[in-house]
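For this depiction, one protein chain was excluded, whereas all remaining protein chains were kept in their positions.
And now, chain A:
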Amino acid sequence: MADEVILLSYWPSMFGMRAMIALEEKNIKFDYREQDLFNKSQILIETNPVHKKIPVLIHNGKPICESLIVVEYIDETWPGENQLLPSDPYQRAQAKFWADYIDKKVNGPTRLIWAGKGEEIEAGKKEFIEVLKTLETELGDKTYFGGETFGFVDIAFIGFYSWFDAYEKLASFSIEAECPKVIAWAKRCLKRESVAKSLPDSDKVTKYIPELKKRLGIE
């Protein structure tokens, strides 16, 4: 079967990273197409007319949008190796709950940190630490969020790690001091080839933020 798999993404996007990691975990060859979000391509507008956002996975011409939906699609389409969601319905539901928690709770405060000013940054930092602590409690002493195997929740969260250095510098704090288990977990994840290949260098992200703010007109 000659599958044609195209991924529309944008290198600093943790949502794009989710799709990449899932494809790498499944050993799927794909054509990566970097998108300019300030000058949206015809293909992006056509494949995600509702949100016009990355990531979009185009599998044999059919587009799938929204990063967690893409990851689950990948898991359902290539069920063979490295199952990302557990088979047990209750464990599946727990994984989806925590991935949804990350979607609902992490983006708000972290955006305040990198795009905000003064008090906003402080508020973002405070809230982000609370969220991290909730995640750390859930992680506990497990190797990965799902237990012994790398999976859905790890994929949902690990992309943010490439921004941690930027958050720490912008809001003057140490995530490791607050949540050492989260950092130990992130380092374990980075040992996986799928993650190492998909996450940009922290340094590159940190250096890119001023440019990003300029392009967004929020400098």
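To be clear about the criterion, contacts are C-beta pairs under 8 Å (C-beta built on N, C-alpha and C of every residue); 3 or more make two chains touch, one makes a residue touch a chain; residues count from 1.
The definition used in the following text is that contacts and distances are computed from a predicted model.
S.K.: Not counting the visible chains, the remaining one has a UniProt entry; which protein name from "Mitochondrial ribosomal protein", "glutathione transferase", "AP-1 complex subunit gamma" or "cysteine desulfurase" does it give?
M.R.: The record for the missing subunit names the protein "glutathione transferase".
S.K.: From the listed residues A:Ala93, A:Ala184 or A:Leu216, report the one that touches the chain absent from this view.
M.R.: The missing chain is touched by A:Ala93.
S.K.: Given that one chain is not shown, which residue among A:Ser41, A:Asn82, A:Thr134 or A:Ser202 touches it?
M.R.: Answering carefully, the residue with contact to the hidden chain is A:Thr134.
S.K.: Taking the full complex into account, what residues of chain A touch the chain not shown?
M.R.: Spelled out for chain A, the touching residues are 50, 59, 62, 64-66, 69-70, 72-73, 76-77, 89-90, 92-94, 96-97, 100-101, 134.
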